[in-house]
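In this view, the complex is presented without one of its protein chains, the others remaining in place.
On to chain A.
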Amino acid sequence: MKKTYIYSLLLTTAFTTFTFTACSDDFVEVDPRYEISSGNYFNSEDDYYNALLGTYDILQSTYVNVILGEIASDNTHAGGESATDVIGWQQVDRMEHTPINDNLDDIWDWNFAGVQRASFIIENQDKTDFEGKEQLLAETRFLRAYFNFELVKWFGAIPMKPEGQFVLGDEAIVPRSPVSEVYAYIESDLEYAVERLAVDAPETGRVSKGAAQALLGKVYLYQDKFDEAAPMLNLVISSGKYHLYGTRQGEDYKDLFEYEAENSGESVFEIQYTGVQGAGFECLQCSEGNVMVGFSGIRNYSGPVFESGYGFNLPTEEAYNSFESGDLRRDVTVLDIEAWVSETGASYGIGNTDPVTGHTGYYNRKYLPRINDNEGDANLTQPNNYRAIRYADVLLMAAEALVRGGIDEVLARDYLNQVRERAGLGEVSASGNVLLEAIYRDRRSELMGEGHRFFDLVRTGRAQGTITGFTAPKNNIFPVPLEEIQFSQNTWEQNPDY
């Protein structure tokens, strides 16, 4: 009896001791396995470089800025399978978009994601020193400016936090800064970049000094700061680093948007895509391919040169006819499908037949999918690089700044005529407003299909009357997504008239 009692007591004690001491809460303290956490990062050059790659990555999602910018303009119809296919794009095409628009939300979300990834590096810029850090930081600043510039173009005033990342709760505290402050912020990032970037990018696809100068010149131009825009753009032109493709031996202008002319001497800044990795609809922004290209493709196309796609972003008859006769750019820019079919025997399908948003018989040839062996979903992984800033664009922006700033019409005509000559057109000798109109017209012809038209019309005050359904000042910018207003708990006000 006694023995049992003692034995039991011992056991009870052992049990209690074991339970409440031996196995303490330390048991559950586990670090995630094989994962890097942010507190333990930015310790080496590699860490900064790898985070910079994450920022570059977001550039690929700006495909949507391009295609929707084009649809918003008078250049193209939304297209697609039906009048309700990607309804947000259809609404923008009709200029009937509201704050409830998932596709405008994408532009907000994705470009802010770029800002945020750049800010992640910037807020940790002092953590570790190494040789070449300034170059990496300068690229980071350029990219942040690039995304912020997109945001200010689309939405006007935006919240900003130059010192670092937005944190959960900031959306209810940080107000939308006025457009002028946003531009000052963009300019300061770009000035930092211009000063520190290498003349030649360290690798193909990264930012060069010329790219930063061109973007800064463009940012000045958007603010009508012609006196600053012209010299900045002139720096790019006089650098001797760039030329119009097709003006050198072995080049043919017709190939400018083919694979062989990617990262050519005309590219001041080019967004890189590839088809080697698969992608799916659940995360379009994750694709390494140019989603715009597959979406612009000819529906159910079967034939030479091109691959099939979803039939969005269809140039209008008016756009096709807007080219001067003999302009080589027309057939590089727009594919007349019926002519192509009778020439090659290709077949294709028609989707959306709505007169306002549907089939036109024309496709955006610059960014049509070419036959290649990209991975599935092949509609989402087309490898066509986007020529974000072309030398021709720089010449035309410089010409515009020179004329509108009353600085130098001779130089402006020279720049314009360089572009026209490449297009197989004669020289313009006009001056004053006629010259400016000529620059505007060539700007449309030169850059059609590349996403610039809507913003060019807005910044020059020509959108109303040109774009059907456009009302100024309401449509100068797009509405802030309704959810964003709600997330901010009304810290942010909706843009006027939306």
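Going forward, a contact is a pair of C-beta atoms (placed from the backbone, for glycine too) under 8 Å apart; a residue touches a chain by one contact, two chains touch by 3 or more; residues count from 1.
Just so it is clear, contacts and distances are computed from a predicted model.
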Seminar exercise, completed: Given "Tripartite tricarboxylate transporter TctB family protein", "Tryptophan synthase beta chain", "TonB-linked outer membrane protein, SusC/RagA family" or "NADH-quinone oxidoreductase subunit M", the protein name in the UniProt record of the chain not shown would be "TonB-linked outer membrane protein, SusC/RagA family"
Seminar exercise, completed: Only one of A:Y56, A:W340 or A:Y362 touches the unshown chain, namely A:Y56
Problem set entry | Absent chain, residues of chain A that touch it | 1, 4-5, 7-8, 11-12, 15, 18-20, 23-25, 27-30, 32-39, 41, 47, 49-61, 80-87, 90-91, 94, 96, 98, 100-102, 105-106, 108-110, 112-117, 120, 159, 165-168, 170-172, 174, 203-206, 262-263, 272-274, 276-278, 283, 285-286, 288, 297, 299-302, 308-310, 347, 349, 352-354, 357-358, 373, 375-379, 383, 481, 483-484, 486-489
